[in-house]
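One protein chain omitted, others in place.
Letters A, B and C mark the chains as written, and numbering starts fresh at 1 in each.
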Amino acid sequence: MIDWVLLVIAAWIGVGVLGIAALRQFKLVARILFPLGGLIGLALAFAALSALPRAPEIAILPIGLPQLPFHLRLDSLSAFFLLIIGAAGAGISVFAAGYFRQGAGTPPGLLCCEYHLFLASMAMVVLADDAYAFMVAWESMALASFFLVTANHKVPEIRDAGFLYLLIAHIGAIAILLCFGVLQANSGDYTFAGMREQSLSPFWASAAFLLALFGFGAKAGMLPLHVWLPEAHPAAPSPVSALMSGVMLKTAIYGLLRVCFDLLHLHLWWWGVTLLALGLATALFGVVFATVQTDMKRLLAYSSIENIGLLLAAIGLGLLFRSYGMNALAALALTACLFHVASHAFFKSLLFLGTGSVLHATSERNLGHLGGLLRYMPWVGWLMLVGVFASSGLPPFSGFVSEWLLLQSFLFTPGLPDPFLNMFIPIVAALIALVAALAGYAMVKFFGIIFLGQPREENLRHAHDAGPWEKAGMLWLAAWCIALGLLPNLMIQFIDPVTRMMVGEGLAKQAAASGWWLLAPTSIERASYGPVFFLLGIIAASTLAFLLVRLFYHGHVRRSAPWDCGHPWQTPRMQDTAEGFGQPIRQIFEPFLRLQRTLPSPADTKPFYKVVLNDHFWHWLYLPISRGIEYLARQVGRLQQGRISIYLLYSFITLLFMLFLVQR
Amino acid sequence: MNLSGLLSQFLAIMAALLLAPLLTGWVNQWRAWLQNRSGPGLLQPYRMLRKLFIKESVVAESASPLFRMAPYVAFGCMLLSCAIIPTLSTDLPLSPAADAIALVGLFAMARVFMALAAMDIGTAFGSLGARREMLIGFLAEPALLSVLFTASLISQSTALTEIVENLAHRDFVLYPSLAFAGIAFCLVSFAENARVPVDNPTTHLELTMIHEALILEYSGRHLALIEWAISLKLFAYSCIGLALFFPWGIAEAQAPVALILAIPAMLFKLAIGGFLLALIETLCAKMRIFRVPEFLATAFLMAVIGMLTHFLLGS
Amino acid sequence: MDNLITQLINLFAAVILMLAFAMLSQRRILTLIHLFTLQGLTVVASTVAVAYVTHQHHLYYSAALTLALKCFLIPYLLHRLINRLNVRWDIETLINIPTIMLIGIVLVVFSFNLALPIAKLSASIARGTLGIAIACFLLSFMMMITRAKAVPQVIGFLSMENALFFAATSATYGMPMVVELGIALDVLVGVLILGVFMFQIREQFDSLDISHLEKLKED
Partner (left out) sequence: MDALLLVFLTPLAGALVLALIGHRAYARDLNVVFSLGTFLAAAALTVRIISDGPLFALDKQFFIDPLNVFLVTLTAFVGLSTSIFSRPYMRVEQDHGKMTPLRMRLYFSMYQLFSFTMLVALMTNNMGILWVAMEAATLTTVLLVSIYRTPASLEAAWKYFILCGVGIAQALFGTILLYMAADRVIGDSADALLWTNLEVVKMQLDPTIMSLAFIFLLLGYGTKVGLVPVHNWLPDAHAEGPTPISAVLSGLLLNVALYAVIRCKVLTDGALHSPFAGNLMIGFGLLSVVAAAFFLSRQKDVKRMFAYSSIEHMGLMTFAFGMGGPIANFAGLLHMTVHSLVKSAIFFAVGHAAQQAGTQIMEDIKGLIKVTPSVGWGLMLGSLAILGMPPFGVFASEFLILTTAMRELPWATPFLLLALGVAFAAIFSRVQEMVFGQTALKPLAHPPALLPVFVHLGLALMLGLYIPPYLDVWYRQAARLIGG
């Protein structure tokens, strides 16, 4: 199977090279190469699907370092992530076929090349079985996505965003590299197989864990390292944002899982608590910021931060259970995590693609200038609604299942032997519920402001719906959101070998025991959820109501102007704005945000009101660091002050110092 | 699944559909009496529904299909929630389809649909109502979940029927955690059902209304369905409360006699509950909208403390 | 006889050290060149003495080479240079001279200390003078640091070369001939290039004050 997967990756690279060959042939690139890439993604998804339950397969490529050729391994964990990459990538590629427009800027062929290299490197990341191959794929992924982010490099903000992104990615990558340095334990064996053999002391294992947390956290957008994410994701073209948010962030989760559950054998309870706390903080932070955003892509980017927080919390819980040897529960938490990985991949990609279509139709990213698009872009609108429901964690869509599983695993914590943790965890569960509810708030705001109400600008009335390619791509992703939500057991069957590999337990048996339609991860008495019946119930009740009302009464409807409260001069601008919709949250969570407000005085003839929301971390962490480095650089710069005598003096003093050293 | 299960399921759904407006009428009647008014009569909600069904629906020109869909979905959600809550019996074939967490999800689904529908028209009030509704929702939802968590921590299950059976079958033990949860639940219920300290169901004063702003654009059969859904919601919340804190009298599987006895028991409990609700509504004043988050944060806190006490004092 | 010559070598060493101090404290350029020539001569003399005692013939060649280079060619070039460039004025040091002298004495003590264990290992009869060679090296280094004009700095550099040559003699009996030749060639070319440089600097800045050469720096 691994040969097929490699073939698929090679095919992606090949498409990329073809893109370079057809640098400016727009039609060829858009109508043939991108759909081809999508098809290849589909093939990857199938290959991964069939590889999931199989035993690990190993391949060695003849490239790499002399003693360290690229080792690749296709095991369940990597197959699962390949499935996500392939399936989400397929939809996004098809969308991209219709998305990229001809015009100035980066030539389409180059974009195509970068795009497919990005896909290929992500696939390589999850396949890599030695530190070098992993790092090469990891950084290639960062690099390819950086060039995609800066596709429109004439805008200074985009350049800044790209820079910040690559900088943090690079520092994170160095941390990951150091983590591998710890894991190889001076054996000189950089293969993961060699690392599995090592048994590290708690100190070194913790060092490896913390370095991995830092490195992968930087990529994932974990709390203090998240600042690049809301800058870079909006800056990129929408299919790229979708890939980055939906798929690339997951590779960081993959890395964390790989290091924590595969390469490290030791698990300390405080790792789990650390992850749990960081994840929770990230989720809360992300969702609060998402609700107050006024830029639609930024809102989604912050929502990605929130989801990453949830994923980290789930991993933390899994680690906690694992450290106490409660493997079945660890499997439950990890299943929740992996399920959410899949579900977030699809709904976030879908939402980002939708914003792309909106952007194309209106050239507007600011929520304050959008509105009422459901009428002009029904396809995009309704498909996005699916994504919005999934993202808000509403049953019976995919987001709810992962949330449900996560909360279930929290409810099992009373089994933990540590009373302190027992108290700590319900609070986390409650806060997770809060995050989920706030996500709903953010998503209602997102959808409502863009698609509902009256168009806030006149030109929105000329917005056109997405083209067939775009529709097809979004339809594919939306179908996944629904399918995952309705048939969670099927997905859990796929996740089962993965958790079995990581913690030796899986959910599939119990889940299958109560029938395909009922999700009961432990036992049906304990908890169960049947999304199909759930959906049927709602549909039956609604339809019945509909039919009965028709039957007994009538179906007549009269159209008229909305009620104007006796104030006939209503304009669309009187609707609630994005700022207004976020205002309650802004008020409640004011300490989270760094507010800068300019208020008009009562006597102003042209009153002007402005609120700027900033990130505390930027002011408390990043600016001081940058100032500190600047200060140090100034001090170090004094060494080079131009005078040759001083330079000679350095040499002289160094000489004397060393002579003095050796004399002792 | 068997015949008695199907029967009790059917009974539960019919009871909810038929009794929900009655409960609303009962509460309104008591409110009137407590405020020295003569009430509109117990059956007023039914008359209201009938009138609305007959009347023509006026829909705004700018409304999208979402707007017309929302009442049906909300109604469907509420009906489903009534079907899975053990009102009369714990032998509910539909109950495995949704546990406590899914129940909260169901409420959220209805809320999101209503909020989106309210924003659809594009009037100032619609989006104002949607915003306020979501504001209440995002605080009430985790609080409600935490209440349910407390109960499920005690009974080791999140399935509602299991919780109820478990609670009903234990020896009578005072759970301090349930006390906190109970207070939290009350607070949440007030907020979620748009009752007085948070919202006034009878007001149409623009500045203070929350729920009414949401449904301002609805008329005719759509409004009827929404009103019915609201009644069902009140009914559902009451039943959750009764099931969690006073689970006695609810029938179990294969017990047709108990099922028949359960109906009067439920009616009795609901009657008392309705009276208490009316009493509290009369005694309280409506609070400013900015105070609502504090109110709900208290509820949330109470629920969390409930969970903590469960661990602190043991079970 | 050998004993006498060994003492003579030690005497030369002392003279070299003295000359190094003298150069360190000298303010006049012309005298500086003279002192440098004198130092070169002393080095040559001590080399010849060592060669005589040890019958190391190649030392004669290197002595001759040094004589030609350090006592005739380079002083001649330097004289021409200062005549052409007309830079005969007194030179200022960056630190005042008594301080320099004090630091110099400390350096001498330090170098003696440093050389003590090594000198014992040397096979050369002039091994006692290794400390003096190191001291001269460091003193010339000091001179380069403390002078603000180009010419004295160059003289400091060349005197450093003298100290190295002396060290080679005192540690072993000089370097292999091919290396000696290479070193001599490098020194010669170096001085020529320096000469070219000084003209260029003079042309650009109208002065040989190296305080003009402080523009390239971090700000």
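One rule holds for everything that comes next: contacts are C-beta pairs under 8 Å (C-beta built on N, C-alpha and C of every residue); 3 or more make two chains touch, one makes a residue touch a chain.
Owing to the predicted nature of the structure, the values given are computational and were not obtained by experimental measurement.
> Name every displayed chain that the left-out chain is in contact with.
A, C
> Out of A:Pro66, A:Pro202 or A:Gly566, point to the residue that touches the absent chain in the complete complex.
A:Pro66
> Using the touch definition up top, pick the residue from A:Ile9, A:Leu111 or A:Val136 that touches the left-out chain.
A:Val136
> Among A:Ile2, A:Leu148 or A:Ala175, choose the residue that contacts the chain missing from this document, as touch is defined above.
Among A:Ile2, A:Leu148 or A:Ala175, only A:Ala175 touches the chain that is not shown.
> Taking the full complex into account, find the residue in C:Leu8, C:Leu41, C:Ala148 or C:Met177 that is in contact with the omitted chain.
The one listed residue touching the chain not shown is C:Met177.
> Contact with the hidden chain only, please: which chain A residues?
Contact residues on chain A toward the absent chain are 62-66, 131-132, 135-136, 138-140, 142-143, 150, 153-154, 156, 159, 162-163, 166-167, 170-171, 174-175, 177-178, 180-182, 184-186, 188, 190, 207, 629-630, 632-637, 639-640, 644, 647-648, 650-651, 654-655, 658-659, 662.
> For chain C, which positions touch the chain that isn't shown here?
114, 117-118, 121-123, 137, 141, 144, 150, 153, 157, 160-161, 164, 167-168, 171-173, 175-179, 182-183, 185-186, 189-190, 193-194, 196-197, 200-201, 204-205, 210, 212-216, 218
We adopt the following convention: only the chains that are shown with their structure count from here on.
> Busiest chain-chain interface by contact pairs, anyone?
Among the chain pairs, A-B has the highest number of C-beta contacts.
> Measuring centre to centre with CA averages, how many angstrom lie between chain A and chain B?
Spacing between the chain centres: roughly 35 Å.
> In angstrom, rounded to a whole number, how far apart do the mean CA points of chain B and chain C lie?
Taking the average C-alpha coordinate of chain B and of chain C, the gap between them is 100 Å.
> What is the distance, in whole Å, between the centres of chain A and chain C, each centre taken as the mean of its C-alpha atoms?
Chain centroid spacing, chain A to chain C, equals 69 Å.
> Would you pick out the residues of chain C that each touch at least 2 other chains?
Residues of chain C never touch two or more of the other chains.
> Considering the complex alone, what residue numbers of chain C touch chain A?
94, 110, 113-114, 138, 141-142, 144-148, 153, 210-211, 213-219
> Can you check the complex and tell me which residues of chain A touch chain C?
637-645, 648-649, 651-652, 655-656, 659-660, 663
> Which chain A residues qualify as touching chain B in the complex?
371-372, 374-375, 385, 389, 392-395, 400, 403-404, 407-408, 411, 414, 419, 422-423, 426-427, 429-431, 433-434, 436-438, 440-441, 443-445, 447-449, 452-454, 514, 518, 520, 524-531, 533-534, 537-543, 545-546, 549, 552-553, 556-565, 570, 572, 574-576, 580-581, 583-585, 587-588
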